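Right, I'll just put the structure down here and ask away after.
A protein chain is absent from this complex, but the other protein chains hold their places.
Right, chain A next:
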Amino acid sequence: MKKRKWSIAAMIAAVMMFMLAACNSSPSNNNASGGNNSGGSGGEAGTVNIGYSGPLSGPAAYYGQRTLNGLKMAAEEINNSGGFEVKGKKYKINIVSLDDKYLPNETAANAKRLVQEHHTPIIFTPHSGGVMALQVFNQTDNFIIAAYTSEPKITQTGNKLTVRIPPRYDGYIPTFTDYAMKRFGKKLAALPTATQYGKDWTEKLLPYWEKQGGKVVYKSSIDFTKDTDFFTIVTNALKEKPDVLFIGGASEPTAKVAKQARELGFKGGFIIMDQAKLDEMKRVTGSYDMLEGSIGVMPLIESDEPAVPDFVKNYRAKFNEDPGSEAAYNYLALYAFVEAMKAAGTVDDPQAIREHMNDGLKNIPEEKKVYNVPSIGEDGGFESEIVVAAVENGEIVPIELKQ
C-alpha cells in the first residue's frame, strides 16, 4: 500500500513537471549569460542586453510573437553586420525575452528580473497595462520603457524614460469620422473589443462623432475571449439601422465580426480600430470586397516607403508570413535605440540614451526606415506620419489625413 502511494506521488510530480516544462517552453530563447554590458574600456566585443516582456503564451501570444519578431530581426541584422560601435568599442545585441501572458503584474516582475539579472537599459513591452505597471518604478530602477502601444495616456504622465513607438490613436479619429460620415451617413453602431484599450478608443471616438453631428445608435462591446458567435450582438446592432459600424480588436476576430455583419445584410462602412490591420483581416474574409468601405491603418505591405519591400522580403524569408506594423515598428525602434546609443556615447545610461533619441531617429539608415519618424516629442512619443487607408472598390486606397 505504501509503495502504491509513492508511485502515485511520483506520477503527480511528473505531471507537475510536465506542466512546468510546458509553461516554460515558449520564452526559452534567453540564453544570456548575465549582463556584461559594463561598457568599460578595453576588451573585445561587448554585449548589450535588450529586454522584452510581452505575451508569448495564451490568447494574445500571436501578437507578442510578432512584436518580438521585429526586434529579433533588427538585432540579427545589426549583429550580422558586425555589431555597432560606441566610443571605439564594438557591441552586439542580445534580446532577452520573457513571457508576461499579457498581465501587467507579470510585466513588472519580468522587468525587475531583466534589470537585475541582465542589466537591460531598455525594456520593450507591447501593451498599455504593462507599460503603466513599469512606469511605477522605471525611473528609480533606471531603464527606458520602449512602449509599443498607441494609448495616449502613457505619455501624459510625465515619465521621462518612456518612449512610445506607434502614433497615438486619437490622431486617427478626425480622419476616420470624416470619411465614414461623408461616404455612408451619420448613424454609428459601436462594437469594439471589450478590452480596456477598446473602451478607451470608444470613449474618444463617440464624443467626436456626435460633435460632428453624428448619432450613436448602438453601443456595446464584444469579448473575444468569451463569445463563440457574434451573430447575436451584430443582429442587435443592425436592428438600429446604422450606416457605419465601429469594430476593432485583434485582426482575425474583428474580420469575423465584419463578415457576420455582411452575412446579416449590413451594407454600410466600417471604422476599424488601429489594433486590427486590413491586410490581416483580408486573410480571414478572403477578399477586400467584404471589407468595402472600411477605413483603418494603412497595411504595411501596401505602404510606399522605400525601405518596406526589402523588409517584407526578409521577414517573409525568416518567419514565413507577411509582416504587420507590430513587427515593423519594433524593428524600427531598435534601430533608433542603437543609433541613439551611438550618439549618446553610452550603452548603459538610459537618461543619456533617451536624450539622444532625436539623433537616433535621424541617423537610422535610409534602407531601414520602414516608417517615416522624423522626431520624438517632449513627452516621449514618436512623432510619426500617420498613414490611413480605406477600401474602395475592393482596393486599398491611401486617405489624406484631416488636420
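Note that in this section a contact is a pair of C-beta atoms (placed from the backbone, for glycine too) under 8 Å apart; a residue touches a chain by one contact, two chains touch by 3 or more; residues count from 1.
Convention: contacts and distances are computed from a predicted model.
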| query | Can you pick, from "ATP synthase subunit c", "Multiple resistance and pH regulation protein F", "Branched-chain amino acid ABC transporter permease" or "Multicomponent K+:H+ antiporter subunit E", the UniProt protein name of the chain not displayed? | reply | "Branched-chain amino acid ABC transporter permease"
| field | Touching the absent chain when the full complex is considered, from A:57, A:303 or A:346 | value | A:57
| task | Check the options A:145, A:188 or A:233 and report the residue that touches the missing chain. | result | A:233
| request: Among A:283, A:313 or A:402, choose the residue that contacts the chain missing from this document, as touch is defined above. | output: A:283
| In terms of residues, what is the contact footprint of the unshown chain on chain A? | 4, 7-8, 11-12, 15-16, 18-19, 22-23, 25-26, 56-59, 61-62, 64-65, 220-221, 225-229, 231-233, 235-236, 239, 250-253, 256, 260, 263-265, 283-284
